[in-house]
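The complex appears here minus one protein chain, its other protein chains still in place.
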Amino acid sequence: MNLERVPNEEKLNLCRKYYLGGFAFLPFLWLVNVVWFFREAFVKPPYTEQQHIKTYVKRSALGLLLWVAALTTWITIFQHFRAQWGEVADYLSFTIPLGIP
Amino acid sequence: MPVAVFFGCAFIAFGPALALFVFTIAREPLRVIILIAGAFFWLLSLLLSSLVWFIAVKASNPENVSLQKGLLIFGAVFSVVLQEVFRFAYYRLLRKANEGLAAISEENLSPISVQQMAYVAGLGFGIMSGAFSMINILSDSLGPGTVGIYGDSQYYFITSAFMTMAMTLLHTFWGVVFFDGCEKRRWWVIAAVAALHLLVSGLSFLNPSYEGSLPPAYVIMVLMAAWAFFSSGGSLQTLTQVWMCESPFLSILLYSGTTPILHKCQGVAILWN
């Protein structure tokens, strides 16, 4: 969809949908929201709905950051301690590496 | 680090083709289509000749060494002839397509000239044949080993890459000259292209004495480049013009007041504007 051709209310509506959708454990929606609406929120000349879009984009970015931080931490911990955890880690793994602990 | 060999060989073999594609083909959809169709025509010729070769090998006695050698030479000749036949078929197809393109375009003019089509088609042939001769070798160049345990030359990968590059460019030039010959109904030109193609293929039978195969192939490539240049409208005059006007000498000349040449360049520029 080309945002240029969408009326401002529609933009806000879309942005809000993506923002709310992200709460359903879908951080990628927030990522899309941030990338897609960044221009609308911060670059475009001001218009009435922009203030709301700005808030949504900011919150989406914040949520995304939290997700990235949480996932990075968990992945680091898991990769680091997987061999040590043994049985628990095997049951947590989707694919078990062959030939290494 | 066999990865270095892989990238080195890939750049040598496909670098020129990549550059040509990026700067001359990629931006125009019609050229991309012609390129891919050209590659497809080359593939068709390969398919047919491999079929014939396969049958011949299966039907013959595999123990008979001289017969197999003969079959290989026959296969090479047959494949070359078939490639040229398919080049001609592609030329016919493109002519027809050109008429169609002209008919649907606004000014009843084709958006692409025959010379351009020739160049793009030739490059398509070249890229495909280059890919087929190089990809096996490239995948083996990833290692861990290199050629040589049976006493073969350790320069196998790099020479293969250079040969592939030569073949790719040769196909491009042959394409240009061949189409020009067809256009002007000069059949000796077509015959010459086929003969040179045979010659280059035959040279590869000299391997692994690469000094016997590579330099002649490159000489032929340079000659073909010149021929293609002239047949597609280039001349010594335009060459010197571009060289003089665009070379670093230009600025020096500009300020040294060597007016005749400066004049000439300006003349071109004026002509352009």
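Which chain is which? They are A and B, in the order written, and residues in each are numbered from 1.
What we mean here is this: contacts are C-beta pairs under 8 Å (C-beta built on N, C-alpha and C of every residue); 3 or more make two chains touch, one makes a residue touch a chain.
Simple rule for what comes next: contacts and distances are computed from a predicted model.
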Consult the UniProt record of the chain that does not appear here and report its protein name from "Nicastrin", "2-oxoisovalerate dehydrogenase subunit alpha", "U6 snRNA-associated Sm-like protein LSm4" or "Translation initiation factor eIF2B subunit beta". "Nicastrin"
From the list B:V85, B:I135 or B:L223, which touches the chain that is not on show? B:I135
Could you tell me which of B:I34, B:A161 or B:M221 touches the chain that is not displayed? B:A161
Residues on chain B facing the left-out chain by the touch rule are 1-2, 4-5, 7-12, 15-16, 18-20, 22-24, 46-47, 49-51, 53-54, 57, 65, 68-69, 72, 75-76, 79, 107, 109-113, 115-116, 129, 132-133, 135-140, 143-150, 152, 154, 156-158, 160-161, 163-165, 167, 200-201, 204-205, 207-208, 229, 232-235, 237-239, 241-242, 246, 268
Positions on chain A where the hidden chain makes contact: 86-87, 90-91, 96, 98-101
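Definition applied: only the chains that are shown with their structure count from here on.
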Calculate how many whole Å lie between the centre of chain A and the centre of chain B, each centre taken as the average of the chain's C-alpha atoms. 49
